[in-house]
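All protein chains but one are shown at their positions in the complex.
The chains carry the letters A and B, assigned in the order they are written, with residues numbered from 1 in each.
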Amino acid sequence: MDLPIFLIQVLNSVQYGLLLFLVASGLTLIFGIMGVVNLAHGSFYMLGAYTAFTLSSLTGNLFTAIALGVVLAVAFGYVLEWVFFSFLYRRDHLQQVLLTYGLILVFEEIRSLTVGDDVHGVSVPASLSASLPLGSTMSYPIYNLFISVACLVVATLLFLLLRKTRLGMMIRAGASNREMVRSLGIDIDFLFRVVFALGVALAAFAGMIAAPASSVYPGMGNQVLIICFVVVVIGGIGSVTGALVAALLIGFIDTFGKVFLPDYSGILVYLLMAVILVWRPEGLFRENAV
Amino acid sequence: MRRVLLAIALLALAILPLVAGKFYVDLFAKIMIMAVFAMSLDLLVGVTGLVSLGHAAFFGLASYMVVLAAPDKYAAVSLWTSLPIAIAASALLAFVIGALALRTRGVYFIMVTLAFSQMVYFVFHDTKIAGGSDGAYIYVKPQANVGAWSPFDLGNGTHFYYAMLALLVLTFALLRLLLASRFGHALRGIRSNEQRMRALGFNTYAYKLAAFTVAGAIAGAAGYFAAVQFGVVNPEMASWHQSANVLLMVILGGVGNLLGAVVGAFALVLAQDFFSSLTKHWLLPMGAFVIIAVMLLPGGLIGAWQALRGGRSGHG
Partner (left out) sequence: MAGIDHGQQRRRIVQALGAASALGALGAAAPAFAQSTKLKVGFMLPYTGTYAALGRAIENGFKLYVNEQGGKLGGREIEYFTVDDESEPAKAADNVNKLIKRDNVDVIVGTVHSGVQMAIVKAARDNNTLLIIPNAGVDEATGPLCAPNIFRVSFSNSQPGLAMGIVAALRGYKTAVTITWKYAAGEQSIGGFKETFEKGGGKVLKELYVPFPNVEFQALLTEIASIKPTCTYAFFAGGGAVKFVKDYAAAGLKDKVPLLGAGFLTDGTLDAQGGAADGLLTTLHYADNLTTPRNTAFRLAYAKAYSSKADVYAVQGYDSAQLLGIGLRAVGGDIGQRPLLIRAMAAAEIDSPRGKITLSPSHNVVQDFYLRKVENGENKSIGLAAKSLADPGRGCTMG
């Protein structure tokens, strides 16, 4: 493998890792702050992708579709928390697993009823459809670079939100000690609703920008869900930094695994998780390092 | 009253092949296999308090042993040798995974069990061990012959059904005995307060590992017959969907109650069959059913039944 190819594979790994991070960060926040195991998180990714597909067919422009989609996702997340998830906090993990599993089924069918079950492609916007020649044989699609850049921007904004704003401070406090936050008089219900909406929006946004690169198909939520759980657990529940490190780690293992050890690339990710958990049972970064 | 109901249910199951069509005989045989699988998980979740999201690994491994232990696709193996081999394989895998996984706790334990079962899944899905994602097949079912005497033919739908009924009853009885023993009481003690059990001098790790291994072995028995029923094995039998499915059965029926696991298996599969025959979009009512059932019936179906009758929640 020569240098240009190696660099391209690095780019591929980073792109996949950053996308995973966007989805996983929402999951880890919801898990860490609200203590809810949300199996339906992958569905938000899928719903985002299908929204991008429908809206971009309607408006003819992917960027408008994404902007609209994010607004819709925030609203959807807010309402969903209010109407459904708020009832889950008092339940134990087992019941949460099942209730959110039921939710996956409901979302899948609603998608099937409204948009159908076909596999769809979303066109890359003309402004980003060129390819950058790298090396003598290959070009790297500019859109894939755009995905990485967009994810980085969002990730930076997320970190800024968490570290530099009051809201972020409340969120981090809620992650380490929920009761204390409540007894300090902070409106915990509102906080939870915001966090949840944020998580949903992140996952949906990831689905939207990934859609042109990865196709829109019914099973996409389930595939991303299981990997996201791995990311969250390796990174440490509730830790956004951990999610970033873990997501990038998995991005590299998955991409290079596919090339060097294709028969074992699936196993490698889980092997990593098992090894890390047996060595550091609470993940790489503990809960307080949000 | 409960005994009367149980007797009636058993009778109904016994006469089913005489009144129902071939499709339903096959379906109920499949449900009974899943009931055995669910009971084995309840030993972990309900009795010992270990929530495993990777139980399908043992189910799937035993299924694959049906194919892998046969010298070729057309060979007739003996039930009495291949079944113990499959169960032993699952028990061994459970011992190894349990030994490692039980070093973690709580939600991390859930995730580690998931990780290991995903590894098993990918071994069958990605490598050349069997047919990959297409699965593999046996064309001759295991023979139940003992010498020249052939007590039953697993290829016959009705014989297979009764064999599964026997398996269900046998497993139920075995687990009841186990739960009534000192071992069973120790497991329950671990579920309610592990620290106290340790303080009392119990090696809780060893007890948990034993329970994990036994549960894996029983799941293996279920997996073996699941493969034999249609002669088909597929990596999905070891997937996390399968693990989630059986967990759902246990909770739907009522955690900690063996009968609950059986009831849950029947309820879930019959609900799936019912909804899927109603509409193409059957996942919607199915999902709603799951949500409503879990929301309204925290003790599962058995819990709801006992609440209706005004009794305390007993242990199966």
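As a working rule, a contact is a pair of C-beta atoms (placed from the backbone, for glycine too) under 8 Å apart; a residue touches a chain by one contact, two chains touch by 3 or more.
On a predicted model such as this, the values are computed, not experimentally measured, just so you know.
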Displayed chains contacting the withheld chain: A, B
Residue among A:Pro125, A:Pro141 or A:Gly168 touching the omitted chain: A:Pro141
Where the unshown chain meets chain A, residue by residue: 1-2, 5, 8-9, 12, 15-16, 112, 117-121, 124, 129, 131, 133, 135, 137-141, 143-144, 213-215, 217-219, 255, 258-259, 262, 266
Touch list for chain B against the chain that is not drawn: 21-23, 26, 125-126, 131-135, 137, 139, 230-232, 234-237, 280
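Here, only the chains that are shown with their structure count from here on.
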Chain B residues touching chain A - in the complex, by the definition given at the top: 45, 51, 53, 100, 103-105, 107-108, 110-112, 114-116, 118-119, 121-123, 125-128, 240-241, 244, 247-248, 251, 255, 281-284, 286-291, 294-295, 298
Sites on chain A touched by chain B in the complex: 37, 39, 87, 93-95, 97-99, 101-106, 108-110, 112-113, 222, 226, 229-230, 233, 237, 262-267, 270-271, 273-274, 277-278, 281-283
